[in-house]
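A short write-up of the structure that comes next.
The complex is shown incomplete by one protein chain, all other protein chains being positioned as in the whole.
Read from first to last, the chains carry the letters A and B; within each, the first residue is number 1.
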Amino acid sequence: MNQTLLFLIPLLPLACAVLNMLFGMRLPRLVAETLAVSGVAASFLLTLLFWGYADGAGTHALLGTWLPVGDITIPFALHFDALAAPMTLMVTGVATLIHLYAVGYMHDEEDYARFFGLLNLFVFAMLAIVLADNLLVLFLGWEGVGLCSYALIGFWYQKSENARAGTKAFLVTRVGDIFLAAALLWLFALTGTLEIAAINARAASFAPEVLTALTVLLLLGACGKSAQLPLMTWLADAMAGPTPVSALIHAATMVTAGVYLLCRLFPLVSLSPDGMAAIAVVGALTALYAATCALAQREIKRVLAYSTMSQVGYMFLAVGAGSVAGAMFHLLTHAFFKAALFMAAGCIIHLAGGENDILRMGGLFKRGPRELFWVFLAGALCLAGAPLTGGFFSKDGILLAVYTQGTPLFLALWGIGLLTALLTAVYTFRLVYLVFAGEPRGHGHPHDLPLLMRRPLWPLALLGLCGGLLNLPPLVGGHEWLTHRLGTLAGREILAGHSIEWALAGLATGLVILGWGFARWRYGQFRGEQENRASRFLLLGWRADALVDLLFVRPFTAMAGLCAIGCDRALVDATLDGLARQTTACGERLRGLTTGRVSTYLAGFVWGFLIILGWFLLALVK
Amino acid sequence: MIVPFAHVLIFAAILFTMGLGCVLARRNLIMILIGVEIMLNAAAVALVGGSAYWRQVDGQVFVVFLMAMTSAEVAISLAMVVYLRRRRGTLEADRFDGLRG
Partner (left out) sequence: MTTMATSLPQFPWLSLLIGLPLAGALLCLLQRRSAIECRWLALVTTLTTLMIALWLFVTHGDGQAGWLLREDAAWIPRFGIRYTLGLDGISLLLVLLTAFLHTVAVLIAWPEQRRVPLFMALLLILESGLMGVFLAVDLVLFYLFWEAMLLPMVFLIGIWGEEGRRRAAVRFFLYTLAGSLAMLIAMIALYLLHAAQSGAPSFALADLAQTRLTLTQEYLLFGGFMLAFAIKAPLVPFHTWQPDALSESPAAGSVDLTGLLLKTGLYGMIRFAFPLFPNATRNCLPFLAALALLGLFHAAWSAYRQEDVKRILAYSSISHLGLVVLGLAAWNATAWQGSILLMVTHGIVTGALFAVVAMLRARTGTRDLAELGGLWGAAPALSAFFLLFALASLGLPGLANFTGEILVLLGTFHTQPLWALLALPGLVFAAAYLLRLVQGALWGPAPANRGAIADLTVREWLVLVPLALLTVWIGLYPAPFLAPLAGPVQAALGGLP
């Protein structure tokens, strides 16, 4: 088989996206939906088919030239290797299920062609990031997912808030993109190429300060897309989009692009100890920050959004601790269970008649379909890290990796990680209790739940629960399949005694039980809507929006006013108008001389003549 | 040459000054035009004098041109004067100040 066929994986969704965007509204609805789902499903099957190409150093494939830069040509090329393959499989697999779910979810939506077109386009862009052979193709995907995220968050554009949330997401992530672009320019200037493998190979020859600076630039770039501190404000608002979008883009795939970027460039990143520490610190702080915010959220999707932010923080922590395998492991399990949770949340909102507020839900265990409860519980157990679920193993692996770093900084970060694990259990079970326990508190009229919205939940929930098998530690008899699969790309090898591993696992289990116990005591019975200053502070995400507004948005708007009115109108235009007025005034004064009378002119003529005559006479005399 | 060249020039200068005085002092359009004619004739006298003095025919040729031009000018300006008189009912030069700024 020709390796150029690998391009079919990203290009099939693109083709379906283009078809849907151009002709979707003229096609029968069923055809448009089938097109969207089959495009992604075909990519999934192709990934399985081409799985062998990822063996060893992977396969490069070249489609054509893109950008000639001097003597160098940057091509459309992709690299299918051990890191990209599982990620591709996850993206296409999860996307297929979410597309199926979306067919059910968007059943009553008029503008379905735009939705499915954008969703397919997103899958294409995400695959471009995953499979990119050079940073420019990665940047193409990077901006592409941003665009799709923008357009899909604001999908219901009639409400200005939705569209504004999309704009906010685009702008905040674009701030991150600046740093990524800076890193890209710098790397090109240093190496004369943008090919990722070549950059990684040459990274060892860079000066240490350059490496640290590059790592920080990449980190900031990753922060934008992955909603990490300090560029995290957009993710919670992004929940304005349709639920399948939240599940696909803002939980499973796009927000993990930052992690993937750092993993892709890990050979470069890992050379800078300071940079690695920065990554770990950002990850740990975000994990803690987002977990505290999730404690007080009222909208079900915002709880999940903050939990996503927090879990992605864990993945950053893993990269910072040098464990690419740990980060990718958590990335995969998280994609499964978080997608399941989001889609279940979509079902819950449907059943609650469009009600978002968990304080006004309740009683769904008795009233709703039982399977929904089980799926949601499966997802929640994974998220909380209950023993033997996928989330347990992946999170445990990360904490172990951080712990074995052993420096005081990493021990502190490990402590933060443990605290976050406790908080995660608390807010997860808070969510479960508020939604399912007790009597119904809402008055919304429940919509019925199409089969297509329920069935895709099962495989995801199962994958989440059994996700641990992907990288089961030897401690419980596993072979660490993912780590072996990644081979040299897996990062640092984690060496720890069995006793430490057992102790950490036991500690994690204890924290989950503690969190569950607290949530059961506090939220087992609904005690009414209570609000205090602390919960309000957390609800608003530590007032980060207000801070950004004060520090950036207002100065920006003020500068805009200064430039448009202060400078252009008051300075430049006024100067020019003043000049023009002066000229006019001179003319006004001079016009008094022209009386229009012939006699005046003649007199002037004679005087002039006399003066010239006198001048000549004077010259003659001299 | 019977008359000295200087005398011719003095005569032309006197004639020119008289014409200029007429143009400057009078307010009637016709009188101004007459003044202009006198000035032109003063120039013609000077040209003829010069022609005789240097024994060159150019000056006299020029005078012929001048006469033709003068008659054309008079024809047009008198037509305009008649038109203005019909239209505005006056030939007072200062009343025509349509070019005032």
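Just so we're on the same page, contacts are C-beta pairs under 8 Å (C-beta built on N, C-alpha and C of every residue); 3 or more make two chains touch, one makes a residue touch a chain.
Because the structure is predicted, anything quoted here is derived from the model rather than measured.
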| request: Tell me the shown chains the invisible chain touches, ordered by label. | output: A
| note | Full-complex touch with the removed chain, picking from A:209, A:493, A:568 or A:588, is A:568
| remark: Touch assignment to the omitted chain, from A:33, A:143 or A:480, lands on A:143
| request: Looking beyond the chains shown, say which of A:80, A:101, A:115 or A:170 touches the absent one. | output: A:170
| note | Listed in rising order, the subunit A residues that touch the chain left out are 21, 25, 64-70, 114, 136, 139-140, 142-144, 147, 150-151, 154, 157-160, 162-164, 167, 170-171, 174-175, 177-178, 181-182, 185-186, 188-189, 556-557, 559-565, 567-568, 572-573, 576
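Assume only the chains that are shown with their structure count from here on.
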| said: Nearest whole angstrom, what separates the Cα centre of subunit A from the Cα centre of subunit B? | reply: 93
| query | Can you name the residues of subunit B that touch subunit A in the complex? | reply | 20, 23-24, 27, 32, 93-94, 96-101
| query | Which part of subunit A faces subunit B closely enough to touch in the complex? | reply | 590-599, 602-603, 606
